[in-house]
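What you see is the complex with one protein chain gone and the rest in place.
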Amino acid sequence: MLREWIVAIVMILGAAFMLIASIGLLRMPDLFSRMSATSKAATLGAGLVMLAAALYFSESGITLRVLAIIVFLLLTVPVAAHMIGRAAYFDGVPLWKGTLIDDLRGHYRTSDHQLVRDAAESPEFAIPEGEEGDDFFN
Amino acid sequence: MDIVLPTAILLLLILSGFAPFIQQAQPHRAGLLMAVLPAGLFLTLLGRLSAVLAGQVFTYQLAWAEALGVRFSLYLDGLGLLFSLLILGIGALVLIYGGSYLHGHHQLGRFYAFILLFMAAMLGVVVSNNALTLFVFWELTSISSFLLIGFDHEKEGSRFAALQALLVTGGGGLAMLAGLVLLGQIGGTYEISQLNQMADILRASPLFLPAFLLILAGALTKSAQYPFHFWLPGAMAAPTPVSAYLHSATMVKAGVYLLARLSPIFSATPEWQTLVTGFGLATFLAGALLAIGQVDLKKLLAYTTVASLGTMVMLLGWGSDLAIKAAMLYLFSHALYKGALFLVAGAVDHETGTRDVSKLSGLRRAMPRTALAAGLAALSMAGLPPALGFIAKEVMYETTLAAQPVSGWLTAGALIGNALLVAVSGLVGLKPFFGAAGQTPRHPHPAPLSLDLPPLLLAGLGLLGGLLPMTLAAPLVQASAQAVLIQPLKVKLALWHGLNPMLALSTLTLALGIGLYVGWQPVWGFTARLRWLGRFGPAHAYQVGLENLRRFAAWLTYRLQNGYLRFYLMTIILTTVALAGLAYLRSTNGLILRNDWGAINFYEVVLGVLIILAALTITRTRSRLATIAIMGIVGYGLALIYLLYGAPDLAMIQFAIETLTVILFVLVVYRLPKFTRLTSPPARLADFLVAMTGGLLMTLLTLIVTARPVVPHISEYFLQNALPLANGRNVVNVILVDFRGFDTLGEITVLALAGIGVYALIRLTIGRRQVIIPPAEEE
Amino acid sequence: MTIFLLNVLLALAWSALSAQFDPPNLIFGFLLGYLVLWLTVRGENRSYFTRVPRVLSFMAFFLKELVKANLNLAITVLRRDMNLKPGVVAVPIDLPNDAAITLLVNLVTLTPGTLALDVSSDRMMVYIHTLNASDPQEFRRYMQEGFVRRVKELFQ
Amino acid sequence: MQTVLLPLLIPLVFIVLTLFAWNAPRLQRMLSLFGSSALLLAALSLLAQVQTGEIAVTQIGNWPAPYGITLVADLFSAIMLTITGVVAVLVAIYSLEGIDENRVAHGFYPLFFALLMGVCGAFLTGDIFNLYVWFEVMLMASFVLMALGGERAQLEGAIKYVILNLTSSALFLSATGILYSVAGTLNMADLSIRLPEVNSPGLVTTIAMLYLVAFGIKAAIFPLFFWLPASYHTPPVAVTALFSGLLTKVGVYSLVRVFTLLFLTDVAFTHTVLLVLGGFTMVVGVLGAAAQYDMRRLLSFHIVSQIGYLLMGLGLYSRAGLASTIFFMAHVIAAKAALFLVAGIIRRVSGSFDLRRVGGLYRDQPWLAILFLIPALSLAGLPPLSGFFGKLALVRAGLAQGQYAIVAVSLAVSLLTLFSMTKIWMEAFWKPIPEKAPSQNREAGYKFSLVFPALAMGLISVVLGVLAQPVYGLADQAAGVLMQPALYAAAVLGGLR
Amino acid sequence: MGSIILHLAARYLMPLLLVFSVFLLIRGHNEIGGGFVGGLVAAAAFILYAIANNVQEARRILRVHPRALIASGLLVALSSGLVGWLTGKPFMTGLWLKDPLPVIGKIGTPLMFDVGVYLVVVGVTLLIIFTLAEE
Amino acid sequence: MNIEVLYFLALAMISLGLVLAFIRLVRGPSLPDRVVAIDLVVALAIGIIASYAILFDQPAFLDVAIIIALISFLGTIAFAYYIERRV
């Protein structure tokens, strides 16, 4: 019985993380804030629900498999996030107007997509700003 | 079994195949050499005349396609013999004549081949006992005549005429085929000799009349009966020997032959008498009227041929013993003089370069032999004694006078027609040869003997036939008439019948004819002004019909095969929905749906609704990549449903495939242009509604099917035996690699092909064109 | 050496997947891992030392950060005005190798509220998006003394 | 050894072999001759085995029917396989010269064999889902063959070909899912027993209609044929000849199979629909042909038209009708393939497929004229060629069933067929060479490997006419087997039920 | 692509994916998985490598042309069917070794067939993706 | 209180997250926004799978999560690849 309670609580905790991530995704003002907030939280949430499953079955084989899943998530999700964030930056996805600082601005060289630490202020590093909103509906 | 008939046909076919080579080897004598075969066959068959007269019938049978009623079954009786002799005899002459007429023509070899092919086919028609074999040869005559009419194929007129003849006779032939098959199915046999014996049984069938009408259509078109007569004058585009052979002496008489051949079955019916006689009379008048006004020798002869064919059909339609006798006699005499006159016309054309009768005169000095042949043939055509034509005309009048209750009409008609024949024979046989020499494109020389001998022979035979009717004409006429009537008939022919109404009519005919001949120019001139009437004629109808058919075909094809994928899909969807709906509603009262939908949970609702929303969103999006992303939602949603309902393998594949599809799409899509809205809102609405009928159909089917009780499934076997027999716990996988591994074998083949396809498609693009790809900018 | 360890890890992963740590599975996992590594990593060799204690302490640190950040995030997201102060901050790093950088970046990203956007081509600077950039200097210091230092220790 | 399997296995083996010989085009060409000949031999031996009416069966994987997948060869299947073998051999020979090095280097022969494999699989399988799989194999191969080369027209034609055929597959698959749900089995023999027991005939008929449309698209019947005239004229002639001989015929085969074995619960409705659609198919197809100037387009529309005849025999649903369809199938495959091949030779000789740009062939190329005339006249149903007997058989069957309307239509259409064949004749052969004609290349057309297949196809048409009795007898026997679905079921299921 | 992080991640993720793909293949007969999904995962490994580095690198690591994989896969699948056929039983009759091997479990022609599927799937997926990406 | 209710509660929360993620997916506005939303959906899907496994006592379901965990990031990378290449 206790185990089931623990399972339920871990599960709800995980679900809550995921829900928070979703709310964040919806509410955050720009892409980068959304990314900061969400997929990671959701990953964590998913990990917790997985953990709940491991506790629920409490069988070494299943536990090991759950751990494998969690590790796989930890290995892959940040890479994906990094890739999409970087791509978005190239794409000129704008930062929220309330953003306080942008150290990255002007550091990507557009010709070969290299990130140069001491970039000069030159058109070579100017990424055109994308437009907010697109023609998704019409 | 008589081997001569099939051998004759076979030999002619073989010779036809070798004709071009013989022509190459012996360019000067080929025609003469090849004429030996038909001449020999002519003599062979002539030798059978007495036996046939005595009622003997020569038959030959060979199994062909019995299951389809086609038996290679031949049959030589009096009717067949008369026709065979004409075909072979005139054929031999035409071969000789043609070799000279077309001397030096580079396609002379083909000419021989086609004439011989035609000869074989025609011989086949008249000796076939099996209705379907007859049809086989019948169609062969159409094809060989098509090739012959289009001999001067580089002229558009020739091609037009060839096609016209082919379509008209071919169309009739098809109707005839249906009629023959009907007849065969009613009678249970396709052997004409047997069918001829069971007229009463056949007539009892409700299908008898349709069969008759269909066969009649075949006969009428082939024999150029009104309103199908128009192809015959057109066919004069063929070289003159062809016209002489096909369009006067033989092929056009195939219809007459068929009517004669089948008259034992049909002739006792009122429909036969009305229709056949009626068509004959109409054709006769039409031919006569159309002949007036023609100045081209061949056209003139062609229209009189139409008229004569009408006469024969009319006589056959009347069907009395006398009428049959008249018909056979008329047929025989017509073949002789018309063949001769065509050949004469050819010789004149050959030597002078024109066939315009108004320009021809005084040729007797330059072409005496030709003039002689022309005069003799004209004598017969005009029905003057002592030619055979005279006797034929007398017998014809005898028939019309006896034809109660319409003897007045028939006789009057015959009178007019015969008078016209007198006039035309004057125009063809006298006018070009007498009087002062006219101006012609070529200076006339005597025609070579090979051009003159054949018409002389034919015309001379016509004269001799009149002089010795009982020796030369009566046996053939008797034999054929007996065959038509399937009863013995004694035929007596004499030049002098004494003073009788027929003779009076003949005199009247001659008077009228001479009057017409003398005053031909004003009459011709007057009719020339009536040419516009032709616009309402069948020839024009054919042309307009063909043009409209072409136009309709183009219009319809453009409408259907319009290139719009949207239209194609709509058609498919609506067809499916209509057929499926029709099928379901046909045998069920309303829809049987399920009322127990099974338990449902909120998270399932969320999944379902999300999938629906995602799908609907796709219709509204203009961003390609967003579409892919949303497709992902649909895919993931479905995967979760699969998982939930016990299909983890499916869910796994679905997840994996979704990911790969995204990669694939992304690799492809940045080479594709962005979406643009191209369709108008009403069209989109229409599309959506059509698509919805498809969707609705599937929804309803799902509900109907799931409302049914569960039947025993073969899967039970898989669930029970996967582990014990196939050593696997994952039943789905065991099905995939073992129980139904064969499906998977095909499946990986498809995959392999897809791989090769993508590779080949990208690496090998022959029609490559550089396209400036606009940067994707929709997001 | 690394390859061997990687191979051992793969053998363990195999056994984890198949949920059986019996010798045949381990051996098979090892052989399979060997094959796969032969296919993929050939020709790269680096020394490797076990740092179990450091790893453990590092994990503890990371879990602490994770929970803290998650709670912060929950508060932020659920607040009516969210009170965001986002920014992209360049954080200088001096890590010994690419693996260390990757680990750092992954951990930063996994922590709610921060997102490692990229590493400069000379591997001397990591650019991090944070939801709390009210004081960039403070953030840099926090990162360097927390994550960066501990990762560096792990790889020494 | 099960000979039933061989026609399917041989192409697969040769797919593998030609794939391994990817970089050796000459070897691939040799393999194509070997493979197609082997296929023909296998088909002939199967034909010999089943010609007495026996039904040869093998259970793949040794799983008893209806659980595993069954391969079944009745006489109808064997006849279709034999035709396939003949077409394969002749197209393989034609391809020696008719397919360029580039295409061979990019997988033509593996695709060729895959197409054959799909076709043979479809003819052999006794499982409705497995039929779907072989359809897909065949389609996928044909997709690639259609587009292989990437010429402009090819790509454009392939797009529609692919999309519309996939629509058909979609419907096929849906119908199969529903069928499984209703009957609980996929084995066609089992289905033939179970479907009459389904106490909702309306539903079964509805499923039948779904199959009708699905196969109807593949068979290119009215009003579902659009993909065919849009695409068939675009690939190389050898490919079109292969397609014209086999692809649509697999659709017809499937229609025959399901409408003689499975869907017999409402014959009055289903087969009347077939008959009506058959009539429209004939007419619309031939009118389409009449409107064309490109020889390949013209012939493509004729394919549609001829499919109508095949449908007619099925719609009559009598032994004679089915026999006619089978006979007609053999005829039309030979005649149509011959015509496409001849069109290819004309193109090589005169430089164009467009009737307005060619001419004078009758004068200069008498042998080509004969080569064309035989299949053309056969197609138009002129005696004594195969087409006549096909037409005659259909007319007889139609009249025997009292279906006068369809007989009338079929005869009228045969006249129009003649008309459009004469169109090619008049334009390409009789007409003088037009001014705008491309340069002539007399020798290009007369390679043995090009002429022989065309000649052989034409001769087949003649032989089918001369030997109409035995061939029709075979077709009739095949039809007899088809008319007794119980035989099929017993052969497949053995003593099970 | 110029990302260091991806480049590094690919180095450890690729072996992992390959091991996992074999896992799926071997376990497919008894647990969920199988040759098809295994093949997809294996292909994913090489695709990841190709994205992180470039296609030429991925091809080098693969060593054989994807087309050869397809051909071999078909050959293996075909042979697995022929084994039964050549012993006089119907094509694709499953033949099994008596004793199960460690790790893999029972060995039989269906498993061999699944290996063929695996190879074909890897070959096809890579052939498609590589060809597209190289353009 | 029945323990199942808690499981359902968890599922409800995840489902709600799914709805929110979907809204973001549709709203965008940029492509990366959508990709991030998809990423979230993937995570939520893993959560749902785990919940299913618990709810229906089916450990086999967990295996499916493995493949999502290992493969789905490739989709995101592909999107990133696209976005970077089109610039």
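Per-chain numbering from 1; labels A, B, C, D, E and F assigned in written order.
Quick note on the criterion: a contact is a pair of C-beta atoms (placed from the backbone, for glycine too) under 8 Å apart; a residue touches a chain by one contact, two chains touch by 3 or more.
Everything below uses one rule, namely that contacts and distances are computed from a predicted model.
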| item | value |
| --- | --- |
| Absent chain [UniProt protein name; select from "Segregation and condensation protein B", "3-methyl-2-oxobutanoate dehydrogenase (2-methylpropanoyl-transferring)", "Monovalent cation/H+ antiporter subunit C" or "3-oxoacid CoA-transferase subunit A"] | "Monovalent cation/H+ antiporter subunit C" |
| Touching partners, among the displayed chains, of the absent chain | B, D, E, F |
| Residue of D:Leu41, D:Ala105 or D:Leu155 touching the missing chain in the full complex | D:Leu155 |
| From B:Met198, B:Leu510 or B:Ala554, residue that would touch the chain that is not displayed | B:Ala554 |
| Of D:Arg257, D:His271 or D:Arg357, the residue in touch with the unshown chain | D:Arg357 |
| Interface residues of chain D (partner: the chain not displayed) | 98, 100, 129, 133, 136, 139-140, 143-144, 147, 149-153, 155-160, 162-163, 166-167, 170, 173-174, 176-178, 180-181, 186, 226, 229-231, 233-234, 236-237, 288, 291-294, 297, 344, 347-348, 351-354, 356-357, 436, 438 |
| Missing-partner contacts on chain F, residue numbers | 52, 55-56, 58, 60-61 |
| Where the unshown chain meets chain B, residue by residue | 554, 557-558, 561-566, 569-570, 573, 594, 597-600, 604-605, 608, 611-612, 615-616, 618-619, 624, 627, 631, 634-635, 638, 641-642, 644-650, 653-654, 657, 660-661, 664-665, 668-669, 671-673, 675-676, 678-679, 687-688, 690-692, 694-699, 701-703, 705-706, 710, 713-715, 718-724, 729-732, 735-736, 740, 743-744, 747, 750-751, 753-755, 757-758, 761-762, 765-769, 771, 773 |
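Here is the rule we go by: only the chains that are shown with their structure count from here on.
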| item | value |
| --- | --- |
| Co-neighbours of chain F and chain D - touch as defined | B, E |
| Shortest walk length in steps over touching chains, chain C through to chain D | 2 |
| Most remote chain, CA-based centroid, reference being chain E | B |
| Distance from chain F to chain C - Cα centre to Cα centre, in angstrom | 22 |
| Computed distance of Cα centres, chain E from chain D, in Å | 36 |
| Residue numbers of chain A (touch at least two other chains) | 16, 23, 35, 43, 62, 65, 68, 72, 75-77, 79, 81-83, 85-86, 113-115, 134, 136 |
| Residues of chain B whose C-beta touches two or more other chains | 623, 626, 648, 652, 656, 659, 663, 667, 738, 741-742, 745, 749, 752, 754, 756, 759, 763, 779 |
| List of chain B residues in touch with chain E within their complex | 648-649, 652-653, 656-657, 659-660, 663-664, 667-668, 726-730, 733-734, 736-738, 741-742, 744-745, 748-749, 751-752, 754-756, 758-759, 762-763 |
| In the complex with chain E, residue positions of chain D that touch it | 1-2, 5, 9, 12-13, 15-16, 19-20, 22, 58-62 |
| Residue numbers on chain D that touch chain B, as the complex places them | 12, 15, 19, 60-61, 63, 66-69, 102-103, 105-107, 110-111, 114, 117-118, 121, 129-130, 133-134, 136-137, 140-141, 143-144, 147-155, 160, 163-164, 167, 171, 174, 178, 180-187, 190, 194, 198, 200-203, 205-206, 208-210, 212-213, 217, 223-224, 226-227, 229-230, 266, 269-270, 273, 284, 287-288, 290-291, 301, 362-363, 366, 377, 382-384, 388-389, 392-393, 395-396, 399-400, 404, 407-408, 411-412, 414-415, 418-419, 422, 426, 429-432, 468-469, 472-473, 476 |
